Every structure is written in C-alpha cells, then in structure tokens.
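Below is one structure, written out as structure tokens; comments come after it.
A single protein chain has been omitted from the complex, and every remaining protein chain is retained in its original position.
Then we have subunit A:
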Amino acid sequence: MARQKSLSTTAISPNDLASRTLILDNGAHTIKAGFSSHLSSTPISTTACHVIPNCIARSTRDRRTYIGPELTTCADFGDLAYRRPVEKGYVVNWEGEKAIWERGFLANAANAANNDESGLGCDPAETNLILTEAPNAPISLQRNADEMVFEEFNFGAYYRTIAPALNAYAPSPFPSTTASPAGIPLECMLLIDAGHSHTTITPLYHGRPLHPAIRRLEIGGKTLTNRLKDLISRTFDVHREDHLVEEIKEDVCYVSPSFTRDLERTWKGGRYDGREVDSSVVVDYVLPDYEHIKRGFYRPHDTDVMNLRNRALGIGTETGRREHVVTLGNERFTVPELLFTPSDIGMRQAGLCGTVLQSLDALPEGLRQAYLANVVVVGGTSLLPGFVERLESELRAAVDEATVIRVARAESPVKNVWMGGARLAADEAALRAVMITRQEWAENGEGWVRRRFVGKKGR
C-alpha cells in the first residue's frame, strides 16, 4: 500500500499515517461511518457515509437479537427492546459497542459477506480513525475510549474530537459564504447539535471549540420520543414500542410557529362550548402490524366514529385489512415544544433560545454578533419541520434589533459531522497535525494524548 513520506515540518513521529481514514461519528442513535482518503482527489459525497443503528435490539416475537447493522434485516419491529451502549452521548458500555463495531466495519471472517456489501470492511492496523464524542466527557470515559481504540482494536493512528468541532470543516450551509477547500475550517460558527440524547451549543473558532461557552440542554430526540410515548399511551399503550413511536415522531411531529394558536385549533371544547377541531392539524395515524402494513402512515382525521370501529374490524379498508388508528392532535406540536419550553414538563432549564443566550454570555461582548450571524443547526432532531424558523424567530425576539441573525440547517443534518471529518481527513496537512499514532501513545502515555486532543501543545 502506498504510503506518504513524512514531512519534516510536522511533529508527527516517523510512523506514517495510513492511506485511508475511517471517520466514525459515534452517536447515541446511529453511527455514521465511512472512509476518506487524503491520497485520492475525488470529491467527498455523503453517499460514502453509512448510517448504522447504534443499538442492540431484542425482539421477543422473533426471539432474535439484532446487533447494530443487523437491524435493517428485521422485519417485525413490534415490541423491540433497545439497549444502547452510548449513554448521554458517551460510550459507556464498550462490550456492546465493540460488538456493533465488529459487525459494522471491522474486517472479520464471519462478517466478510456483510462488509463487502456495505463496503465498510477495514483492517484497523492500516487505518486511521477519527472518532467523535459529545463535549464535556468525564475523564475516565475519555481514557477508556483511547485505551480501547489503541489496545483492543489496534488502530494505527487516531484522533478523538468532540462532534461539533468537525462541523466547521463541512461546507457552510449559508449561501453567501464562499466555499472553502477541504481541510480549512470555517472561521466562526455557533453550532447547535440537536441530537438524540441532548442538544449542545458550541461556539467554534477556526474549528476549535470555545470551551467556556459550551452549553447543553438535556432535551433530545430521546426525550421527545419518550414524551410522545406517554401522550399516545393515554389512548393506546405504546410504552414498549420504541421504534414505532420514533417513526410516528418523525412522520407527524412539527414545531409550531405559534403554540397558543395551534393549541386552540385542536381543542374539542368544553361541555358548554364544543368546537370543531381543525382537521388540518389533527391526523389519524394508521399503525403498522408488520404483516399487511409494514410501515405506518397518516391521513387527515376522520371524524366519523363509526368508521373507526369499522376499520378496526377490516370493513371498508382496502384489501380488507384491519387498520388500527391513533388520532394525534396537539401531540404533534406539544412534543417538540419541549425543546423550546422545557418547563412544560417541569424541567428547570432554559429553552433552546435561552441556552444559546447563556452560551453567548460566556463569550466576550465583541463576538456576539459574529456568532449570531453564523448559527448552524445539525442533528437528527433538527429535521422537525419548523425548527429553524422557530429558533430564528425566538432569537430575533430576544436579541437587539441591530444584530444580524442568520440561522441555517446543514444540508444533511445527520451526516454533516461525518462530512466535516471526511473533509478534514482529505487534507493531509490538517490530518497530520491532529493524528496521534500508536507509537506516540505508547511513548507518551494517555494523559499527554488527552491533552493533545483538547488542543494543548507541549508537555
């Protein structure tokens, strides 16, 4: 395999970097994995990024355990019990994570067939690794990660970073910003990562995070899914159906620009002032039964009660199948409202806009305008319709009129961190500056390695 000559100006020890880099965005919900090489000159596209569910699921109906990528082969998602090795954004259970990584992309005799299909097989000793984690990890977890990567998986070189930092290397979502070549980070970016476990706000300067200003709001996609489970369970018990409620949330929930107005539209009225419910908001969601209906879908609300009963019996539906329907009215927008008003469930944290302001308060006054003009939103939860508009309007209301505010969502919010990592890995100079090889780790120890990852130089 061709290797680059080591450049004398960099501080990397004589061990060379491998030609391929595996970029692993290790999220709590999914892993985004893919290769990038600083030798090839092909432009990086998101098709090289594979999304692997980061969970171990056990189905009591099938009596099978699905680990990681095997979940795509599952036919019956009913009553699927999940177990996630990543807790609150950090890998806690390495046993599970190792099993998922092995099935996902580590070359393995037993999984050779799988890997060839997805194109993700690799030999760790000949691959560099870029691994992401959530900000503010406890030190022992960082230590564990380093040790596992080097000792257990035997990667050749490795860079561990917080996930928001890689976004600076991805192309900017603002149309007015000129595109920068791979490897050069954007200058100023206030990154809002609305992820599965929580939402983090990280100001970045030239791709490096400003640590005193990082803030975390403990509402994420997981909280929203659990809240939706509680609300739906008022009529139909779905506490054990994680997958189904996640699908419902992704299909049906949206962020309302005006919460009170939408709430009025979905109220049936009291005893003496009954109202017509606005059927543009209320929908009927047909639940999948994994035999005839593989995937749930929704349609406008059918106010006729008799139809409900008929459909459950199979009368009047196409192909005579039995359709069980759940009506979703204000759950559609009260659930995502939690992101902006956590006090609705009693959580004593400021909403998303308030947390952004807290983060900006920790920065010098002069930087406020710079960061407010470059707010980038990534993360799966940001795919909710209306999220960006609502955030922008709340920021606009909270901040001085003269300030310019630009809020944009990355083109692919789920894969954006990976894109950034891939572009970083495509530029050799940037890559060499951050990578730590096994030899360096063995020589200098884990404390030094950890400091290097944070950005401190020197002993």
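In this text, contacts are C-beta pairs under 8 Å (C-beta built on N, C-alpha and C of every residue); 3 or more make two chains touch, one makes a residue touch a chain; residues count from 1.
The working rule: contacts and distances are computed from a predicted model.
Chemist: One chain of this complex is missing from the view, so tell me which of "HIT-type domain-containing protein", "Acyl-CoA thioesterase 19", "Copper transport protein" or "Aldehyde dehydrogenase" is its UniProt name.
Modeler: "HIT-type domain-containing protein"
Chemist: Touching the left-out chain: which of A:19, A:46 or A:226?
Modeler: Looking across A:19, A:46 or A:226, the contact with the absent chain belongs to A:226.
Chemist: Of A:50, A:84, A:160 or A:423, which sits in contact with the chain we cannot see?
Modeler: A:84
Chemist: Need a quick check: the contact residues on subunit A for the chain that isn't drawn.
Modeler: Touching the missing chain: residues 9, 11, 28, 56-58, 65, 67, 81-84, 87-88, 90, 92, 94-96, 98-99, 102, 108-110, 135-141, 144, 147-148, 151-152, 174, 176-177, 183-185, 187-188, 197, 205-208, 210-212, 214-218, 222-223, 226-227, 230-231, 233-237, 239-240, 242, 263, 266-271, 329-331, 334, 341, 343-351, 354-355, 358, 361-370, 373-374, 402, 404, 429-430, 433-434, 447-448, 450-451, 454-459.
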